[in-house]
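All protein chains but one are shown in place.
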Amino acid sequence: MTTDTTVAIAYHSGYGHTAVLAEAVGDGVAEAGARTVPVPVDTITPEQWAALDAADAIVFGAPTYLGSASAAFHVFAESTSGRWAKRAWTGKVASGFTVSGSMSGDKLHTLQYFSIFAAQHGMHWVNLDLLPGWSASTASEHDLNRLGITLGTGAQTDTDRGPEEVSKADAQTAFHLGARVARVAAALTATPVASAVR
Amino acid sequence: MTTDTTVAIAYHSGYGHTAVLAEAVGDGVAEAGARTVPVPVDTITPEQWAALDAADAIVFGAPTYLGSASAAFHVFAESTSGRWAKRAWTGKVASGFTVSGSMSGDKLHTLQYFSIFAAQHGMHWVNLDLLPGWSASTASEHDLNRLGITLGTGAQTDTDRGPEEVSKADAQTAFHLGARVARVAAALTATPVASAVR
Amino acid sequence: MTTDTTVAIAYHSGYGHTAVLAEAVGDGVAEAGARTVPVPVDTITPEQWAALDAADAIVFGAPTYLGSASAAFHVFAESTSGRWAKRAWTGKVASGFTVSGSMSGDKLHTLQYFSIFAAQHGMHWVNLDLLPGWSASTASEHDLNRLGITLGTGAQTDTDRGPEEVSKADAQTAFHLGARVARVAAALTATPVASAVR
Partner (left out) sequence: MTTDTTVAIAYHSGYGHTAVLAEAVGDGVAEAGARTVPVPVDTITPEQWAALDAADAIVFGAPTYLGSASAAFHVFAESTSGRWAKRAWTGKVASGFTVSGSMSGDKLHTLQYFSIFAAQHGMHWVNLDLLPGWSASTASEHDLNRLGITLGTGAQTDTDRGPEEVSKADAQTAFHLGARVARVAAALTATPVASAVR
């Protein structure tokens, strides 16, 4: 399947782990036949702003630092206020991903933040849709959604490990999210009804 | 426009205010040409369970009591665990609404709960997409989204006022949400691509 | 150290895992020299309601089902509305714990719910105060706070494992929380200034 759908990935990576996940999301988008545009938000260019504006979907990504997205992501988000007032991103599809050094806890708060940021912009939020990857009988670190996240996706990487050590399971989960976002965005843009809600 | 789209409204009403909002959501669904099925979850029947399973979208509604949805809604939600395990509601569209006696604060937490419940089920979340209804020059209690909610919608009604005194602005905002959910659901069900992500 | 401080533990346990954590919280309370009163909220008696009312602190506990506390806990919470209106629990210390089958994700939402429920009652919220228990060099499943939760504490237990298999690390983390809550409650009740804020 190939579509005209474009999925932008607006992310900030502090030490490279988020960039690895952004690439996995992009691979998933491509697998679903859509075009992907990576946008590192701390060095965003006018062309990249235009790409966000033209995209059918935007996936947000940032590391979780002290319980929220990195400050660099927040600086980017705040600079979208003109677009918010003009409803420039209304009806686009959105989702999000994050990474931290620990298993649980406050990564959910970063995903909640992304979902509320998307709500402010009137975007539609796509969830991960994978059961938790555990099972007593097949216990494995290699399962999709090993962390049991639902609102988007996330990764856990020890803080003294480099980006190349992002777990394969977490990257594959990010890939799944990218493909899913692309398919929903393609469906929404494929019909005249869809444009009515944009 | 008429579509084959069906939007179920799964709600619990304690004193009637939520039921008024549910009706307004349903009117918005009908305005968008879709079919609406109201489901009071505290007296749900097998036929109504089947209607939820068959619906293209489900809008969740409950009053906010002490910072969350009413207990009756939570009892309903917990009883969907078999459907969760079978991924019965994956790919449906979801949104939510709530009401409380005060302007602000913890209604957002109820909407966050609805959005996470939807995420657990792999549903797609549709936001309100209305700027806050304030303006110094046109200050009015009658504006759409007068409370400035984004993740869904909500109402404020003094606790000693009856259901007939739900504000017109709040009811119209619920109407807007219903129409929007119906349009997104119709777009997602209109294409074969959509069924691929169901 | 022995104090006159009493810490109640208001919990619902579906399959026994939460009860194991409640016992660990209680052991921590005792270690700090305070008295502990376990209150299973689904079978709460008038005497146990009186114990909650008399306690210096209440720790809330429930499993996370489909992204929130179990419905039985919500039924209990809703039945505190009379106490809420009379501000019966104002100034008490509060915290919370939860358990689910997966590592991450939506357990935080249950803890957020507990913290907002406490806020509704005007209680003071005590956090876990433990760094995440990870470390690449000492990687272990036995570390305190192995899940990296901050707002309270939690456990992960495979869903087909019985209560006796709650991890020792998670139980010890719950013990830490109980001791911490008891010490803060003792400090707040030890001075006349404290009673001024009750």
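Every chain is named by a letter (A, B and C) in the order it is written, and numbering of its residues begins at 1.
Convention: a contact is a pair of C-beta atoms (placed from the backbone, for glycine too) under 8 Å apart; a residue touches a chain by one contact, two chains touch by 3 or more.
The shown structure was predicted, so the numbers you read here are calculated from the model rather than taken from an experiment.
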item	value
Residue of C:9, C:103, C:155 or C:184 in touch with the missing chain, whole complex considered	C:184
Given A:77, A:94 or A:166, the one touching the chain that is not displayed	A:77
Identified contact with the non-displayed chain, of C:7, C:116 or C:171	C:116
Sole contact to the chain not displayed, among B:9, B:93, B:118 or B:151	B:151
For chain A, the residues touching the chain missing from this view	65-71, 74-75, 77-78, 80-81, 84, 106, 109, 112-113, 116-117, 119-121
Hidden partner chain, residues of chain C it touches	1, 3, 85, 87, 90-91, 112, 115-116, 118-120, 122-131, 150-151, 180, 183-184, 186-188, 190-191, 193-194, 196-197
Contacts of chain B with the absent chain, listed as residue ranges	67, 100-109, 132-137, 139, 146-151, 154, 156, 158-161
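Everything that follows uses one rule, which is that only the chains that are shown with their structure count from here on.
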item	value
Chain whose average C-alpha position is farthest from chain B's own	C
Averaged-CA centre spacing for the pair chain C and chain B, given as whole angstrom	32
Distance between chain centroids, defined by C-alpha means - chain A, chain B (Å)	25
Touching two or more other chains - residues of chain C	67, 106, 109
